[in-house]
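Heads up, one of the protein chains got dropped from this complex, but the rest are sitting where they should.
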Amino acid sequence: MSKQLFIQDSVIIRNGKVIVNGKIIHETDADQKLSSFLKSIYKKQNFKYPKFFKMDSLSKLGYLASEILFKNKEPESKTALVFSNAASSLDTDKAYAETMNDFPSPSVFVYTLPNIMLGEISIRFQLRSENIFLINEEFDPGYYIDYSKVLFEEGKASKIVCGWVDLHNSDYDVFLCQISPGEGYDFNEEELKKLYLPTHE
Amino acid sequence: MKGVAITGMGIISSIGRDLEETSDSLKSGRSGIDKPNIFQTKHSNILVGEISFSNSELENNLDLEMNHTFSRATMLGAYAIKQLLVNTGLKDIPSETGIISGTSVGGIDMTERYFHDYPENTENRRFIRAQHPGFSTEMIAEYFGLKGFVSTISTACSSSANAIMMGARMIESGKLKRVIVGGSDCLTKFTLNGFHSLMILSENNCRPFDQDRDGLNLGEAAAYILLEADDCIGDRKVLGRVTGYGNANDAFHQTASSENGEGAYLAISKALKKAGIKSRDIDYINAHGTGTKNNDLSESFAFQRAFGDEIPPFSSTKAYTGHTLGAAGAVEAIFSLISLQEQKVFPNLNFKSGMKETGLFPVTKPTKMKISNILSNSFGFGGNCTSLIFQKDE
């Protein structure tokens, strides 16, 4: 009963740009500090979610990308999250380790796991669905495809957001896409690679 | 519903360096919680579940080369898988065997140890890479010559439970024939200070589900099980089967569990549905039961919602091992498999009086009973709740 799956919308946040379905919707100087860049997206998109300011940068990236992907609409309740990255929560781990010499900061410590980002997205959109966070050396479409297909076959998801949200020494790389039966690009390795790294960029 | 066969297990924790020691400790109620001996910390009065092997003993046991890049969690992981292979009689594990490992700290211990040396000591810089959680799994795969599917899961304290769930799915969908699943985490200053800053570490032996519980004890462990498709089992004994699994997000708070245990309740319900059994078919629950005010109350409410007036016998085994974070799900999976084998459940140590909110009483001594289905819970920060169901092979 394997239904055919397709890729619908996708969001990229990379090099000072926010790109939705191949169109740039927000652009700043690529050298801008990450925190100011993230804040500029939040302001420009007119998001109203004060918790944003309390998140670490990794969660901010994941939150902003999913808010843009869902276009401010509530996603279906059976939207599963299948995310991965390479650097885990390294930047926040470092920030927390610095506070350890003095007064360890509880509000920094709580972000020292990459899946806290999935918690933040789930809280924002009240998603009580499946989520998993994998650590891979690089963006690897195979993992998303294998796992997403199983989730659909089991009926555990009606939609899936596949996400690559990586942050290492202020270098950020975000790619989110929405998968479901219906229409769109074929959900295979080649299409995922093309959408992740558009050649015309 | 037959489920996925489990044909091997290997474990090391503060209550045992192998299966036999582990099983003896469980039966005799011997806890592994004590003051740290090997782990260096200024909080030397804080009780932990420490493994009594130093890093150099582990290096010798694993026959590692002088300039290896194994962190402590990686060594513990390799040690547990070595045990698994011995127990299973699979000395030469086929190279296409997959491995899915869960961890929360990765190689942070080595960064703590060598960070200040890095500028001068070029030799120790090899450990910079070892901090990466994915690197740890790659190292383990390489050590055992595994060249197939390799994956690392990082969903906090449900990491290795999710590794088991993912492995079972890969076997069911035919993507893999054989996969080693589990997790490994070691004690680090990072986690100890962090949990201390969250004020959820107990100064005493933890008392899960007790009215006067005052926090958790941290522990270290590595535990892995072997999952196999039925047509590859050969003459290996089936120790139990993964018949149910469920994962849900609590969508409540970064670290705290919701008051009504929504995520836990959903995970339990999904696992029951997947296993195709009713709540009354569960004979025993190995609870997440960390010993914090928040978790144990939330989990108790989830029990009441999922099981109504007929909550099966349950216990948390965290007072034996401490909370072993990313490894906890796999550790407790193995405890559940031992329970299935021995038809005996292990006690919730240190329990005196029930919580006034629920009045639930866990099992407090080793108890012989007929067990077909065990539910094992693992809940992680980030709201990640996972329930697994292990069934006796009939």
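Points worth noting:
Note that the chains take the letters A and B in the order they are written out, and that residue 1 is the start of every chain.
In the analysis below, contacts are C-beta pairs under 8 Å (C-beta built on N, C-alpha and C of every residue); 3 or more make two chains touch, one makes a residue touch a chain.
Simple rule for what comes next: contacts and distances are computed from a predicted model.
Matching "Dihydroorotate dehydrogenase electron transfer subunit", "Tricarboxylic transport membrane protein", "Ion-translocating oxidoreductase complex subunit C" or "Phosphopantetheine-binding protein" against the UniProt entry of the left-out chain gives the name "Phosphopantetheine-binding protein". Across B:64, B:108, B:168 or B:198, the single residue that touches the chain missing here is B:198.
The chain omitted from view is touched by exactly one of A:28, A:105 or A:158, namely A:105. In the complete assembly, the contact with the undisplayed chain comes from B:255, out of B:55, B:255 or B:315. In the full complex, the hidden chain is touched by subunit B at residues 197-199, 253-256. Residues 50, 53-54, 102-107, 110 of subunit A touch the missing chain (whole complex, contact as defined above).
The rule we apply is simple: only the chains that are shown with their structure count from here on.
Subunit A and subunit B have Cα centroids separated by 27 Å.
Contact residues of subunit A toward subunit B in the complex are 81, 86-88, 90, 93, 96-97, 100, 104-106, 109-120, 122-123, 126-137, 143, 146-147, 149-150, 153-154, 156. Within the complex formed with subunit A, the subunit B residues making contact are 104, 106, 108, 111, 131-134, 138, 151-156, 162, 166, 169-170, 172-173, 175, 189-190, 193-194, 196-199, 247-255, 262-263, 266, 270, 274, 380-384.
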